[in-house]
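Not every chain is included here, but those present sit where they belong.
Lettered A, B and C in written order, each chain numbered from 1.
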Amino acid sequence: MTEQGDRDTGLNVIDLNADLGEGFGRWTLTDDEALLDVVTSANVACGFHAGDPSIMRRVCALAAERGVRIGAQVSYRDLAGFGRRTIDMAPDELADEVTYQIGALDVFARAAGSRVSYVKPHGALYNRVVTDEDQAAAVIEGIRRADPSLPVLGLPGSALHRAAVAAGSPTVQEAFADRAYTAAGTLVSRREPGAVRHDEDEVVARSVRMAVEHVVVAATGEPVPVAARSLCVHGDTPSAALLARRIRAALTEAGVSVEPFA
Amino acid sequence: MTEQGDRDTGLNVIDLNADLGEGFGRWTLTDDEALLDVVTSANVACGFHAGDPSIMRRVCALAAERGVRIGAQVSYRDLAGFGRRTIDMAPDELADEVTYQIGALDVFARAAGSRVSYVKPHGALYNRVVTDEDQAAAVIEGIRRADPSLPVLGLPGSALHRAAVAAGSPTVQEAFADRAYTAAGTLVSRREPGAVRHDEDEVVARSVRMAVEHVVVAATGEPVPVAARSLCVHGDTPSAALLARRIRAALTEAGVSVEPFA
Amino acid sequence: MTEQGDRDTGLNVIDLNADLGEGFGRWTLTDDEALLDVVTSANVACGFHAGDPSIMRRVCALAAERGVRIGAQVSYRDLAGFGRRTIDMAPDELADEVTYQIGALDVFARAAGSRVSYVKPHGALYNRVVTDEDQAAAVIEGIRRADPSLPVLGLPGSALHRAAVAAGSPTVQEAFADRAYTAAGTLVSRREPGAVRHDEDEVVARSVRMAVEHVVVAATGEPVPVAARSLCVHGDTPSAALLARRIRAALTEAGVSVEPFA
């Protein structure tokens, strides 16, 4: 099993992924239509931290029309906390919840003529499985029960990716153009000042450099290698779609091919 | 499209279905293991009125081991009311919720080597779609979006079955051995005295007569034809499994073959 | 028990009420701070259709600081449907849910130095208790269990107000400046075209006429008497606070005193 981000084909290829469908009932959050015109992979909320069946159907239909790949953005069951709070779940229950969410989304993806093509954990679960081996293994078990061939989108070097490799699931590495990196190539904690980069020009420039040179400048100044097959752009701010559009244009201009990985 | 309950093969064949997996988290309700040794079709709760991912996984595994068919027992989203309260939903939202539940269950059924083989609405939704054409059509739309070939288990003459026939979905008729019938062949409302038959000997005898003679004695005394391919036995009382076992034994003794319909 | 809206003091007095605190977790909806600078009564969501404990605390604190009265905006338990879907609940369970919501809000109101001063049903429950005597009586029972002196804000002539009067609870009548009225003085159903008035100048003019002349022009053209102690202004649109501000200014200019009723 090779990490898809590791390959070097001479031609620079990158995927753009964003969290979508994160409304619930009367509430909206992400500008799904605008973002689906830009990204190549849609991390669709499955009802546990956001998303309801009608939103899921609509986002899957819009994504399928545009050829945007549909990923299951699986989460802790926590509407009240938007999946942003770690829950000390028993691993087997976590695995079951992951499976449930993938199945619930896949039926809409298939009805739209597509399918769930990958899985990416959301929020607190994403962060937890960077280091928690038990929950990481549970997520992978839950994914593999649905489909052992489903790629797992996540952070390079994460426990999640180690568990995927151990189990035989494909992994896809992602990078964050608007997050500060340490010299070790990990993300600076959101609790640190400067962890999130708000300057849009900087974010665009970093995106291009990540895709072309496979490098990011760490918070401490040194260049750090970043091997990512996908860039995560954020979808939950009013200007998210505009920034994503700028990033995509700059990538194209730099000769990078923006393509889905799945 | 013919109603499967209509056929007359000379050999009497009947399915036994029961509602299963109706716990939630810490709470249990149905004696799943005992009932799965008796019934041929399991109406598995999908998380909207009862059932959680771990229960769904376990019940699917137990059902698949025994060759018991797995049906999606779809419901209004109402854990607090156990799906027993009619909700005036928009039809398109209801359709989406039905699709979601089928997808969520199917992934566990397939992981267990089986699949969702039919759909049966639960509780208030079951009752509502006996007469409500809009919600009936929505349920059928939601089912067909998941799989147009999925049989719909329900009440003969119901709006649900009419909508299924109109859309081209197979229907399967069921009867209730412990419910009083009117002379018109419909169920006596639960609000009427005597609507539910509690005498176990009577319930067993009615079951056999339904399967062998395709007849039930109405509350008003006259025999009424009942063309059912499946008998619903109740699973939510402590003695439910015992009664189901007695019914199955009596059917077998009467020469009825107890077989799934799907 | 007299209806407070019936009194004619010579001085025109009106209350402005709006639905507030209708976010949930990560999601926001109502511009609470802007509206609390305009209205005199805040119908605060209590967690059943919207609102979470943190939102409730913040809205209560902001309301109390401004002297805005806090009302419990009680709802069916339906986050997924934002309380906009009728649920056929057993009356005693509905009464219990109303009591629960009032208690949950009152503790925050008191912590802010105020208290729950009135109750107004939300959404589908509001509409249902215009005519449904059983649910109306249940809502009143639930309110009186919390506090028999709590005024009930609602539609003149509603089953809710009849039940309140019968039980001895104070009633307060409200009118809707942006809703079309029938010649009989009831609201035109939202399903009818023109049921909601979107022209802001018209809404402002109707507000003033309701407060000064106690009259509204029906959809069919004739003037209809409207005896309202409170005007409901809507809070769930981006321009809601601006419109509310215009209404308040116009009322003041017309010599109407904008004062809470409770």
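Basically, contacts are C-beta pairs under 8 Å (C-beta built on N, C-alpha and C of every residue); 3 or more make two chains touch, one makes a residue touch a chain.
Keep in mind that what you see is a predicted model, and the values were worked out from it rather than measured.
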Worksheet item: Looking at 3 placed copies, how big is the full complex in copies?
Response: 4
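The working rule: only the chains that are shown with their structure count from here on.
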Worksheet item: Which rotation angle, from 0 to 180°, best lines up the CA atoms of chain A with chain B, given as a multiple of 5?
Response: 180
Worksheet entry | Rounded Å distance between chain B and chain C, as computed from the means of their C-alpha atoms | 43
Item to complete: Quick one: report the Å distance separating chain A from chain B, using the average Cα coordinate of each chain.
Response: 40
Worksheet entry | Residues within chain B bordering two or more other chains | 93
Fill in: Complex contact set, residues of chain C against chain B
77-78, 80-81, 85-90, 93, 124
Worksheet entry | chain C residues within the chain A interface of the complex | 22-29, 50, 52, 79-82, 84
Worksheet, complete the sentence: In their shared complex, chain B is touched by residues of chain A numbered 47, 52-54, 56-57, 92-93, 96-97, 99-108, 111, 145-146
